[in-house]
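Can you keep this structure in mind? I'll have questions shortly.
The complex appears here without one of its protein chains, the remainder shown in place.
Entry: subunit A
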Amino acid sequence: MTRLIQASLILCVLLAGAVPGAALARLNIEITGGVEAAQPIAVVPFGVEGSVPVDPGAVIAADLARTGRFAPMPTRDMLDQPTTHEEVDLRDWRLLDMNNLVIGRVVREAQGYRISFSLYDVFRGERLAGATLTATAAGMRNAAHRIADQIHEALTGIPGVAATRIAYISATGHGENARVTLQVADADGYNPQVIVSSTEPIMSPAWSPDGRRIAYVSFENRRPAIYVQELASGRRERVASYPGINSSPVFSPDGRRLAMTLSKDGNPEIYVLDLDSRALTRLTEHFAIDTEPAWSPDGSHLVFTSGRGGSPQIYRVSARGGPVTRVSFEGDYNASPAYAPDGRSIAMVRRINGAFRIALLDVERGFSRLLSRGPLDESPSFAPNSSMVIYATTHGGRAVLAATAVDGGANQRLTQGTDQVREPAWSPAVQ
């Protein structure tokens, strides 16, 4: 049964209407580090009939460069720019030491465009992949992202994440002038859209596994409450507003339950809310702080932050409750765990010599390493293919986002005008 809270729905619409969507600055992504082992690839500008809103080839090249696995050739260095199979002479590309070549065409149709591409292995002389997609003018970038992901998968065996999105909190002003928005942008920073706007704090965005809903915490009624909002319609529902804290919502892998932190029984504890039956199950019971739950990818257990040992550490509990076991042992402050979608590692915030850095714990082997330098890094979130972690950091005294490849290599900084951006959440991969 759906309990839509009418008043908050109206408020939401009003709040969203207060911010003109057109004026949003896109997230600017700056590549800040290492592409040493990147594979050379040539992505030729796509052949077009008439005018197109954007060259898919340029979008694909940028997508591939951001992964850190590929080094696309600058178009000015290309000897020729074929757009059909007949025009391709692989000898030219061998001369330029390219491993792979991507060509494509955009054809205008009655409604929108038809976009086709081919991926070649230059040395073996084979066509490795190809497809034809259709899109409207507004969907052209998304078509290019999907092509980039097919190329990524054909060449690495791992699905790409160019066609995913990022949710984050953006804030301006201080005190009385504070304005906080929850935004969703494409993984390359384009197309940012405000989904909630408020003068009170908004926190903890979390994606549903189907990518269609986002749960978050809003203080709009002076105290924190948890909302679940449908992205397409903007409709939302308040699912938890108990006395005390209502925080840290995270969807279960099946999308039917929401783990969260509530202090309604006197102390912050982890609960699981069944979104259909509204049944609430308490998972933890301790006088110290228990918060920041994260589901294991198979849904069998959760990891969370607890102060029960005297300082915050990561612990584990079955999704049905029961005994709690400690997971983190290095460092005197470990918090905000995020499970890699492949289940192999857990990213967390670790304090070392007073600096808060992102650490990656290998679940099976028990050792960990540091992914970031600090000093105020937080909110790690994995890309759906487990290859990268996005997190919140500071740069020049300002809150910005950063992304880093788990296996080293790519590093990026994401900024939005002069706003403070924080609490990134990487969307699941959606078809």
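We take it that a residue touches a chain if its C-beta (ideal position, glycine included) is under 8 Å from a C-beta of that chain, and two chains touch if they have at least 3 such contacts; residues count from 1.
The definition used in the following text is that contacts and distances are computed from a predicted model.
A chain of this complex does not appear here, and its UniProt-recorded name among "MFS transporter", "DNA-directed DNA polymerase", "ATP synthase subunit b" or "Peptidoglycan-associated lipoprotein" is "Peptidoglycan-associated lipoprotein". Touching the chain that is not shown, out of A:A167, A:M203 or A:L258: A:M203 (per the contact rule at the top).
Checked against the full complex, the candidates A:G68, A:G104, A:P268 or A:P428 give a single residue touching the omitted chain, namely A:P268. Residue-wise, the contact with the chain that is not shown comes from A:I245, picked out of A:V88, A:I115, A:I245 or A:L360. Within the full complex, the residue among A:A162, A:V327 or A:V349 touching the omitted chain is A:V349. On the side of subunit A, the interface with the absent chain consists of residues 174, 178, 201, 203-204, 219, 222-224, 244-245, 247-248, 261, 263, 267-268, 289, 291-292, 305, 307, 311-312, 333, 335-336, 349, 351, 356, 376, 378-379, 394, 397, 422-423, using the contact rule stated above.
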